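Only one structure is covered here, and it is reproduced in the block below.
The complex appears here minus one protein chain, its other protein chains still in place.
Right after this comes chain A.
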Amino acid sequence: MKIWTSEHTFNHPWETVAQAAWRKYPNPMNPAVIGTDVVERKVVDGVLHTHRLVSSKWFFPRWAQALIGTAKICYASEISEVNPIQRQMTLKTTNLTFCHYIAVDETVRYTPHPSDSSKTLLKQEAVVTVQGVPLSSYMEDLLTNKISLNAGKGRQAIEWVIGKFDTEIKELASSACKSTDELLSQTKKSIDDITTSARRSMDDISSKAKSTLDDIEKLTKANANQRS
């Protein structure tokens, strides 16, 4: 079993991030997600409960395909709760395909930032368990690194969606407001700041993941050589 966690701050209020989370797909950073469907949704005691089916294409390296087979489309079940009074949004995703060998459970939580309620804190946790196949701990590392890479893209995706909102807001503001210029330049500055820091952390995660993947490949080859 391998656990991966991460925290990130968005420079936007919780309501903006919650709306962006529902509009996240499609986006250029997660081209693998090819479909989302709401299977069930209802409001209970003021909390919005949603059950979604998410379909995506996963590409495993060839050596992994020999072990678990190729699946062109993978399905995941996502259960979420949105509490607008407490300003909390939690999403839990479990994969459905490969359930006999691989279990991936991911939890994503959006809340107001504890030190600045005009910002939003994102906490992510993924638990990966692989069993019943050889090299299971290497597979767990591989999947966890993939999750880490995708998490960086996911954050960029939220920013991209919020960027689209800001375009709509700009259009509204220019037809309504006198302090338009101030609003636009402040928005542009925040977007620039966030994009720069998201890009930096994305590069950081990518290079760490790549060196881990390289290590796994080397170890796999060494292990194969030992056995033969």
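Here, contacts are C-beta pairs under 8 Å (C-beta built on N, C-alpha and C of every residue); 3 or more make two chains touch, one makes a residue touch a chain; residues count from 1.
Operating definition for what follows: contacts and distances are computed from a predicted model.
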Just by its UniProt name, which of "Histidine-containing phosphotransfer protein", "TP53-regulated inhibitor of apoptosis 1", "Signal peptidase subunit 3" or "4-hydroxy-3-methoxy-5-polyprenylbenzoate decarboxylase" is the chain not shown in this complex?
"TP53-regulated inhibitor of apoptosis 1"
Of A:R41, A:K57, A:K164 or A:K221, which sits in contact with the chain we cannot see?
A:R41
Going by the touch rule given at the top, which residues of chain A touch the chain that is not shown?
1, 15, 18-19, 22-23, 25-26, 33-43, 46, 48, 53, 55, 75, 77, 82, 84, 94, 96, 99-100, 103, 105, 127, 129, 131-133
